[in-house]
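The other protein chains are all here in position, but one chain of the complex has been omitted.
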Amino acid sequence: MSKILIVAEHANGQLNNSTAKVLSAAKQMGASAIEVAVFAADPAAIAAQAAQLDGVTRVRAVANAANANALAAVLAPQVAALAADYTHVLGPSTTFGKDLMPCVAALLGEAMVSDIMKVHGAHRFERPIYAGNAIITVECPATRKVIATVRNASFAATGNGASAAPVEAASVNATLPSHTRFIELKAGASDRPDLQSAARVVSGGRAVGSAENFAIIYKLADKLGAGVGASRAAVDAGYAPNDMQVGQTGKIIAPELYVAIGISGAIQHLTGIKDAGTIVAINKDGEAPIFEVADIGLVGDLFKIIPELEQAL
Amino acid sequence: MSDRESMEYDVVTVGAGPAGLAFAIRLKQLKPDIRVCVIEKASTIGAQILSGAVIEPGPLDALLPQWRKAPPPSCVPATHDEFWWLRDKQHATKLPTPPQMHNAGNYIVSLGAMCAWLAPQAEALGVEIYPGFAAAEPLYDAAGAVCGVRIGDMGVAKDGSHKPAYTQGIDIKAPLTVLAEGARGHLTKQLVARYELDRDSDPQCWSIGIKELWQLAPGKGTSGKIVHTVGWPADTRTYGGSFLYHLDGDRVAVGYVVGLDYADPKLMPFELFQQFKHHPHVKPLFEGGKIVSGGARAIVTGGWQSLPRVEMPGAILIGDTAGLLNVPKIKGTHQAMRSAMLAAEHLAASGKAEGFNFVLRNSPVMAELRKVRNIKPGFKKGFWFGMANAGWETVTAGYSPWTLRNKPDYQQTRKLDAYVPPDRQWLDRDLPPRDRLAAVYFSATEHDEDQPVHLHVADTSVCVTRCAQEFGNPCTKFCPAGVYEMIGSGADMRLQINAANCVHCKTCDIKDPYQIINWVTPEGGAGPNYQNL
Partner (left out) sequence: MKILVAYKRVVDYNVRIQVKPDGSGVVTEGVKLSPNPFDDIALEEALRLREKGVATEVVVATIGPADAQAHLRNGLAMGANRAIHVTTGAPIQPLTAARALLKLVEKEQPQIVILGKQAIDDDCSQTGQMLAALWGRPQATFASKVEITGTVAKVTREVDAGLEVIEVDLPAVITTDLRLNEPRFIKLPDIMKAKSKPLETVTLESLGVESGDHHKVSAYAPPPKRSKGVMVKDVPELVAALKAKGLL
């Protein structure tokens, strides 16, 4: 039976919902216990949130002033020290988890599995390689610890359970380095989520017709709290700047929700969104290739549909 | 002159295709101490080579006698030939294989893979090969002779300004420049005009070849099988036919060739190719398979009558850039390599360009072209006359006392109001690629979008006025990559050039009715990244 430790990600006193997704993956690994470790200067509030999640058997709160900001060099020795009791140590495949977990693995003398997208058992996982153009099945030795990150876009977040798990303060015996220091975090330039990492993205294509008209895309995105993207055709026509381009020669993204508006769905664009959770397509042309891959398709005039959709939200 | 950096060689070769590489290899075999470099605009050798291809191994045997001991990958001996006439959209009749299409002793290859295999052998002899560097223009000395080439600048923005990584292209100076650019080379185009190399020959002619490499469902391939078809979907006034070559591992190279002297202003060669794949005699082969890669390239077909003078002060033309392809065989590689070896031998003996024209014109390369010179032009009078004439020319082995003349392809397009297209009998299509944009995906063509557009249209007002009225903007149809689009309507109509889609086939430079499109090299390393084509 597996005994799993999940390293929680959090910011500003809030548990990041990636933790709940790692939990969903952990539940498929045949665990007798799934515990969450919270490292913070004052972990109480976050630990309480983690304890609510369905399936968590214990929360270990590690309080230390050095944990005020997540620094891999500071957290890794602490995680490694806790890891002794577990068969699996998991983190999210976010910049937090990607930065931290390989260090944990190396300190434990273990290899690591990045970006688990499917769980076949306690030691058997699928993960993407070549930007998701091939999927491999990885077998970890049953006699060794599994250190891994779990892909956000591949698992739904577990909700809260009926009762809260116990929260215990954990003290960790580890020498913490001083060679790495947090200076500041500059939040994204706009209030809008960054296109590359946004959980939701709304994109406009050439059919939007002009840079002025792109305002309706921005408005809808803001209503949805989404990032904004554009097809190459829209960028070429000057409707959007090129750092908004989604596709083979632009950004390759994997949001949970992708709304493609007035985008035909050329294969080059689809390359950029093939790993999106749900693709919604709105286009006047019912024959557009995007409808062949969209999970939800609506044929119609975007200039009528988008305002109506915005109202309905 | 600027203080541009330069490098010096005894010979600079433009193009690392079969001609360029065979030339360099042969030259080094004869003169091991000579300094020769080959520059190639593609990012790797073979990445922009596209050809059927079934090759005659003779020149390869002469160049590298031991080649069969370590052959290139994707090299399959031809086992049998078939020749079919697709009578209409449903029916096909097997015909006797024409003599020129008997391939016993020949090999089905990926020409791109073969060039990638030749390159290290050239380097082992001391040839310096530089992929990723595009020759942008010839260099001339004070006497007006060619004295090398200038490499294009890298890191130039779309508006012409210099990006932070801007790197000026260097000059490669050499007393001899060998142009091995393939069909419709852009430097060759300039040099032919400058030195009037075509003054005494017919205009050059071309076809477009569009090709895909397919991975068939297991067991469906018949390694070594070669099939050619004529007839549908081309109409009787359009020169068109297909090839289908079975490689190993259930892989098939399939393609369609359309003569660029076609008359229909609305013809889409890409569509002809896709229709061909859907003919009931052809389609079953592709079901359950998938496309691996694809692309397009112009094929030079003017032959004997259109061969320009191949020497000029300081430079020579070899291979398809001169125009040595044997049309009825649809083979140019053996001719290209032979001409390359002749050039190397001439150079090793004489040390200069002068005299190469005579050598080439009095060689078996020219004799082979002369023998078949009347076959392609005969098709101007339609499919039936063309076939009958081809039969006559084959039987008489080119001894006809007459020579049919070639006319420029771009002048053959009829105006919209002067042409009634035949009922083409198109089928519904469901095999990939669905459209040109999907096809472009499989060419893996890549151009930094922030660079000057490499398709120079001299006067875009022609596009929205005369051309729109007279021809309906045929560039939007003949380009196999969907580079040209007319956006908007009425007074707002304008030409949009999606330069990033370009697969460097050169069709637009050839077929544009007003000859205002000039293809130049984009930034070195840009363009298609063909795999095994």
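Think of it as A and B in the order they're written, each chain with its own count starting at 1.
As a working rule, a contact is a pair of C-beta atoms (placed from the backbone, for glycine too) under 8 Å apart; a residue touches a chain by one contact, two chains touch by 3 or more.
If you're wondering where the values come from, they're calculated on a predicted model, not measured in any experiment.
Taking the complete complex into account, A:T94 is the one of A:T19, A:Q49, A:T94 or A:Q245 that touches the chain left out.
Across A:Y86, A:F155 or A:F291, the residue that sits in touch with the chain not pictured is A:F291.
When the whole complex is considered, the residue among A:A44, A:I136, A:A169 or A:A215 that touches the unshown chain is A:I136.
Screening A:M1, A:A162 or A:L185 against the full complex identifies A:L185 as the residue touching the chain left out. Across A:G13, A:G161 or A:P177, the residue that sits in touch with the chain not pictured is A:P177. Annotation for chain A: contacts to the undisplayed chain at residues 11, 71-73, 76, 94-96, 98-107, 110-115, 124, 128-141, 156, 177, 179-188, 194, 197, 200, 256-257, 274-275, 278-280, 291-300, 305, 308-309, 312-313. Listed by residue number, the positions of chain B touching the unshown chain are 5, 7, 43-44, 47, 73-74, 113, 116, 128, 130, 132-133, 151, 154-155, 163-165, 167, 170, 172, 215, 218, 292-293, 441-442, 444, 446, 529, 531-532.
Definition applied: only the chains that are shown with their structure count from here on.
Chain A and chain B have centres, each the mean of its CA atoms, that are 47 Å apart. Note for the complex: chain A touches chain B at residues 236-237, 242, 248-249, 266-268, 271, 289. For chain B in complex with chain A, the touching residues are 434, 437-438, 440-441, 446, 449-450, 487, 496, 498, 500.
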